[in-house]
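Not every chain of the complex is shown here; the ones you see sit where they belong.
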Amino acid sequence: MKRLSYFILIFVLAILVIPALAGAQGKEAPNLKVMADTVWVLITATLVFFMNAGFATVESGLCRAKNAVNILSKNVIVFCVTSLAFWAVGFSLMFADGNPFLGLDGFFLLGLDNSPAVGEAYKGIYSSLNWTSVPLYAKFFFQLVFAGTAATIVSGAVAERIKYFSFFAFSFLMGALIYPIQGHWIWGGGWLSQLGFKDFAGSTVVHSIGGWAALVGASLLGPRLGKYGSDGKITPIPGHNLGMATIGAFILWIGWFGFNGGSTMAADPQPISLIILNTNMAAAAGGVAATFASYLALGKPDLSMLLNGILAGLVGITAGADGATVPGSIVIGLVAGVLVVFSVIFFDRIKVDDPVGAISVHLVNGVWGTFAVGLFHREVGLFYGGGPKQLLIQIAGILAVAIFSSLANLIVWKIIRKAMGLRVSEEEEMEGLDIGEHGMEAYPDFSLKL
Amino acid sequence: MKKIEAIIKPFKLDEVKNALTKIGIQGMTVSEVRGFGRQKGHTETYRGTEYSIDFLPKSKIELIVIDELVPQVIETIERAAKTGKIGDGKIFLSPVDEVIRIRTGERGKEAI
């Protein structure tokens, strides 16, 4: 708590001493391309923002009623916290000029910038974003909703047992440090981008990075009470509201049109049409594949797997939505839909308890999507005669993020564990975190089976 | 006076209620319960792991009747609730010492 109050304090101070900048940017004659691009970027950013509602509903729907308030609270606060963290620190570390490993300027969004000027005309310190002709605040907002997504991925994997304020602290550090540093390597002009690593809309940057944090967090926390019997038997803990989970999956799906479609940061007709179509086809293919995979492997078509399959397809196409063909996207989605089913089963077997499948969806398919660029990119992909070079670069990027993420998350989670503890008491977990952490119930008028 | 408790299949509730009404029963109390018995539950699968649901939804009817009515009520419930398949449920009969109608303070037979 002290640590947090301290951050808050700094914020408030920062705010009070900061001069008024916003008005500085003068009014120009209407540049119609800039208008169209900005409309596109802001609307797609709004769609990405909406994914927060999708995560909140998917995750709370797939957990138990007694923890619903807690999960919802986490999914709401995580974006609030990331907004402040990414504004204060993250955006600069990620996109400001600096070295191949870190941006080092323009904190609190106060760096020099003459956007929407582009290319040579751009004069400012966020040069890694000088290719898009939208105002700085539009760039920031679009990047912010991505940072929020990376942070919120973690929430589901650590659900039903993590302390509320520990998660709050982690969210802050995720948005301020872990996400932006690695983001800098890939999207901020850092060493991986110089190497030629391709990750169009963030299969690695957003989803794998979020997924690694989820994996480390879930492993350190250990499984929920009662999930694994002493005899090693797995006791499923069914989600309490599959209607909410389904609403959430649809919201994520539409959010993804913004996620991938907006990542051009320009309203270029041909690319955005292709990207949105690819996104849709991979999702659809993922859903169909997961249905059949769960039908064949498990006997019945599991709705939660169908939803996970769609999300897996979406994560899988994210890195290559601009480079894949439509049939290629369908194949990427089909593989993702099968992968996610077996990945969920796999992590359950090795006793990493991930209530909502976040690791299988975001990490496993984030890796798959990044890898798939090396296969399916219609210019440099192996299957299209591009040779193995891109594939090797993709693997390098995957490994780099794997190593850094594991370490960084281990350190950060352990510090938080030391400072504030990670897991609620057994009693609280049994009674439900809603009463323990928040003193309230999600469904007080309903008779529940506990 | 006796208390008759019947654990029945939920979809038979309306039929039983109607049958009881027909023989003149004017009051009963029903609750949702979960039954464990010879009728095995079903298997559900959730995210790749099968598990068995041992408890099945049942409805419990409780009604207090005067001693004379007991055989008729039991027979009526039996007839209306029976499907002949396992899990049809049970009827339990037990003693009751006194009944009071809260509204009027009436006791005994008058209160039923």
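Here the chain labels run A and B in written order, and each chain numbers its own residues starting at 1.
Methods note: a residue touches a chain if its C-beta (ideal position, glycine included) is under 8 Å from a C-beta of that chain, and two chains touch if they have at least 3 such contacts.
In this text, all values refer to a predicted model and were calculated from it rather than measured experimentally.
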Using the labels on the shown chains, what is the complete copy formula? A x3, B x3
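In this text, only the chains that are shown with their structure count from here on.
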Could you tell me the distance, in whole angstrom, between the mean C-alpha positions of chain A and chain B? 52
Show which residues of chain A lie in contact with chain B when the two form their complex. 234-238, 294, 297-300, 302, 304-305, 341, 344-345, 348, 357
In their shared complex, chain A is touched by residues of chain B numbered 44-51
